[in-house]
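One chain of protein is taken out of this complex; the other chains stay put.
Read from first to last, the chains carry the letters A, B and C; within each, the first residue is number 1.
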Amino acid sequence: MNILEKEKKLSALEKQIDGLGNKKSVEKLKIEIENFKLNEMTKLTAWDRVLLARHQSRPKAKEFIDYLSPDFIELHGDRLFRDDPSIIGGIGTIEGNVFTIIAQQKGSSTEDNIKRNFGMPHPEGYRKALRLMQQAEKFKRPILTLIDTPGAYPGIGAEERGQGQAIAMNLMEMSKLTVPIITVIIGEGGSGGALAIGFANKMLMLENSIFSILSPEGYASILWKDASKAAQAAEVMKLTAYDLKDFQIIDEIIKEPPGGAHFDKEKVFTETKKAIVETYNKLKRLSGIELYYQRNTKTRNYGFLQRFNYDNLGGIKNDIHKDFGNR
Amino acid sequence: MNILEKEKKLSALEKQIDGLGNKKSVEKLKIEIENFKLNEMTKLTAWDRVLLARHQSRPKAKEFIDYLSPDFIELHGDRLFRDDPSIIGGIGTIEGNVFTIIAQQKGSSTEDNIKRNFGMPHPEGYRKALRLMQQAEKFKRPILTLIDTPGAYPGIGAEERGQGQAIAMNLMEMSKLTVPIITVIIGEGGSGGALAIGFANKMLMLENSIFSILSPEGYASILWKDASKAAQAAEVMKLTAYDLKDFQIIDEIIKEPPGGAHFDKEKVFTETKKAIVETYNKLKRLSGIELYYQRNTKTRNYGFLQRFNYDNLGGIKNDIHKDFGNR
Amino acid sequence: MNDIGKSISKRKQLKQKLNTFHEDRPFIKAQKMDVPKGLYELCPTCERTINKKTNIKNDYICSHCGNHFRMRAIDRINYIVDNDTFIEKGIGFITLNPLFQKGYEEKIREYKKNTHLDEAYIYGYGKINSKPCVIGVMDSYFLMGSMGSVVGEKVTKTFEYAIYKRLPVIIFCASGGARMQEGIFSLMQMAKTSAAVAKHSKMGLLYISVLTHPTTGGVNASFASLGDIILAEPNALIGFAGPRVIEQTIKQKLPDGFQRSEFLLEKGFIDKVVHRKDLKNVLAKLLTFHRGYNR
Partner (left out) sequence: MNDIGKSISKRKQLKQKLNTFHEDRPFIKAQKMDVPKGLYELCPTCERTINKKTNIKNDYICSHCGNHFRMRAIDRINYIVDNDTFIEKGIGFITLNPLFQKGYEEKIREYKKNTHLDEAYIYGYGKINSKPCVIGVMDSYFLMGSMGSVVGEKVTKTFEYAIYKRLPVIIFCASGGARMQEGIFSLMQMAKTSAAVAKHSKMGLLYISVLTHPTTGGVNASFASLGDIILAEPNALIGFAGPRVIEQTIKQKLPDGFQRSEFLLEKGFIDKVVHRKDLKNVLAKLLTFHRGYNR
């Protein structure tokens, strides 16, 4: 039973309450529900988290921004080609600190989803984000980015207008910034599309959000030639917040209520705000150059590999060379 | 008789030579031709110069580049939307000095003219120019720009993609550069389209090129509601090299042979090269910051206006205020 | 006073002069304009007749369709700047006639009388919801708000004054483009004003450009498009080439809404379209976001 099925069972149980007249049996059912929530809906597989990260009712970036920064002013456009509605950008205060906020926005309805391209940015979205980040740099303003995207958009226009170049440019330019960059992955963190606004000093993740090189479906279909093995793929891909924390790819996990963020949005918003403010309070003590180095040092160390120490190898060196080919 | 009509007469006279058997009369006609050239084809009205600046046979930017920098490598694209063929950009050496060269290119044939959009850039052309100029800045390379355009392109795509913004951005960013920028107007220097690559330390002009806020036709039709008065407009607009030298808008005039540049291209190329190298040799003595200040000071002083010196006005001040309104 | 005393006093004077930076700074308050002649006018958008007095009271917004009428520079200042805070700067410029255009001087003189301005642009120090800034306003009633040498000079001085005072700049643009009558000098103002924006920006200072109907030509292709933040009033015509010239060139009619604020918002060139009623608050908020750094 995956988490969505459990959610259905839960709501079925909750509906039963209405049908019961007996006070005692209501009481009993309520306890049963509570236990079900705590025991069943907290033990989540990686695939469960994938499902939650994509959940229709999961709070979207705009809701987060509304809570975090009630005075947020949205600013539009890349000043080059188009305003991309799948990325929201602007300025607002979070607990008195002015932030440049950039977020990937999935739609809240079918119509909105089409407008937002299901949260998949086009190159102009990345370029808008970059413009606003460079503006933040000019005004020495910290940057908050919220990630929620299935990934870059595999379409004609996106390729024609150079999405690869746009993502690369964002990564290069973000590496140069001297203001604090805080990233929170709030839902799906899909591939280069997510990373393009995620080159941060500190990367936080909601407990049931995911971050991966591609979708589990894509992974299964490429490596195993079978997209239906997505659930299996999710398990091996190490895409959950806990896995990524272990790998030191992310810095902090923001807890969610049992069943996922949509069960208590207010709580999730409060926790997220707390985590952002705490992180910012630590970062703001650093100078611009320290922030630059911190972000770059962290990134420099990404990787899982090994290297021979030649100085200690002595005679083995030659053997290795033989092994490695006829050089 | 305007210069084009004189040119026709000249070639008619030259054809007559073939028909003459008599050696003496050939000799006589040759002298007549020579006199016609020197006397008639050097006295040019402003409108004559407009016609020459637009002359079909006038050497185009590419021919200049081929002569100035035989090892020129053309580089393409704005890295955003499109490569604009109406602007050529690249790197090459001029007498051993590596230059970034940017030029507006009119077509040499009808087909080529359509490809080059008659030398009228789209926003992506200005953005390509800016990219290459910023690259020149990175590598501390001097910049040479050749201007030959009727102006910006009044079309849908050009407006949709923000040609106003693109021109403005070029002006702002060019003002910041710390490398020498030398501009040569080789034909038409039309409005913002020309200026967008012409914010230079030194501005040179071929003798029969023009530089103006809009075409004489446009001027006549806007101010006099009669486009046919273009020739008259040309006279009052002060668009010739000599007028602009008087106004200290340009720095130097490069002489052309009688009848215009197309009568002796080689000579024009040589003179142009000489002028560029001489100008560069002066500029290269300046440091980056000096170049920056020189360019900006020059620009700061553009304008033809007067201001009261209030300190010396005494009681007159109040009168003026009355004159100026009820403030 | 002895010689030494004189010398000290002279030096003091000199120092004071240097400090004031601008040769003059008369404290002149902008005043409410007179009601223009005629009681009624036609709204160009909904084509209904409107009482002019009502329209003025309604901040030049059509009560029927919400069309934003053009606003005179002085009205704009009264509308956007806190009462009694505006101090006009850089006055006393005189427009000359470099190309000896027949009738140009007379024209200018007439516009001066009719608009109570000495050119198509005024600027000064002022406060918006108590936030200090430098405010510049173009007046499209003055020769189409076209940019000649004086407008270019004053726009440049706007940024220079703001640099000196370390203040943000807000400019309300409204222009038909370049001042043809001043020829090449008008064109060169594009470079001059853009360079002024660059200098101001280099100091880390904020520049908000507000595009009102119409913002075209040389103004569009220079300082108007260079704001850190670019706002626009609804349905304002914004572009480099004028729509009529484009139609003549491409030989077809332009689609509805082409080159209008909302169109440019979609095309990525405008940060936000703001209704005139909200403008003051949005500007004040943006100024607050940029007062000093928060790290």
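Convention: a residue touches a chain if its C-beta (ideal position, glycine included) is under 8 Å from a C-beta of that chain, and two chains touch if they have at least 3 such contacts.
Just so you know, these numbers come straight off a predicted model, no measurement behind them.
Visitor: Write out, one label after another, the shown chains that touch the chain missing from the document.
Guide: Within the full complex, the chain not displayed touches A, B.
Visitor: Give the residue, chosen from A:P59, A:G89, A:G119 or A:G192, that touches the chain omitted from the document.
Guide: Considering all chains, including the one not shown, the answer is A:G192.
Visitor: Among B:Q16, B:T93, B:N113 or B:Q294, which one touches the chain that has been omitted from the display?
Guide: Of all options in B:Q16, B:T93, B:N113 or B:Q294, contact with the hidden chain holds for B:T93.
Visitor: Looking at the whole complex, which of A:A53, A:I94, A:A136 or A:A152 touches the chain that is not displayed?
Guide: Only one of A:A53, A:I94, A:A136 or A:A152 touches the chain omitted from view, namely A:A152.
Visitor: Which listed residue (B:L4, B:L29 or B:L75) would be found touching the missing chain in the intact complex?
Guide: Among B:L4, B:L29 or B:L75, only B:L75 touches the chain that is not shown.
Visitor: In the full complex, which residues of chain B touch the absent chain?
Guide: 71, 73-84, 91-93, 96-98, 124, 128, 135, 138-142, 179-180, 284
Visitor: Name, in rising order, the residues on chain A that touch the hidden chain in the full complex.
Guide: On the side of chain A, residues 152-156, 158-165, 167-169, 171-173, 175-176, 191-192, 195-196, 199, 211-214, 219, 222-223, 236-239, 244, 247, 249, 296, 299-300, 302-311, 317, 320-321, 324-327 touch the unshown chain.
Everything below uses one rule, namely that only the chains that are shown with their structure count from here on.
Visitor: Which label fits the chain touch graph of this model best, line, ring, star, complete or other?
Guide: Graph shape, chains as nodes and touching pairs as edges: complete.
Visitor: Please work out the Cα centroid separation of chain B and chain C, and write it as a whole number of Å.
Guide: 31
Visitor: How big is the gap, in whole Å, between where the Cα atoms of chain A centre and where those of chain B centre?
Guide: Distance between chain centres: 52 Å.
Visitor: If a residue has to touch 2 or more other chains to count, which residues of chain C qualify?
Guide: 201, 267-269
Visitor: Any chance you could list the residues of chain B touching two or more other chains?
Guide: In chain B, 161-162, 165 touch at least two other chains.
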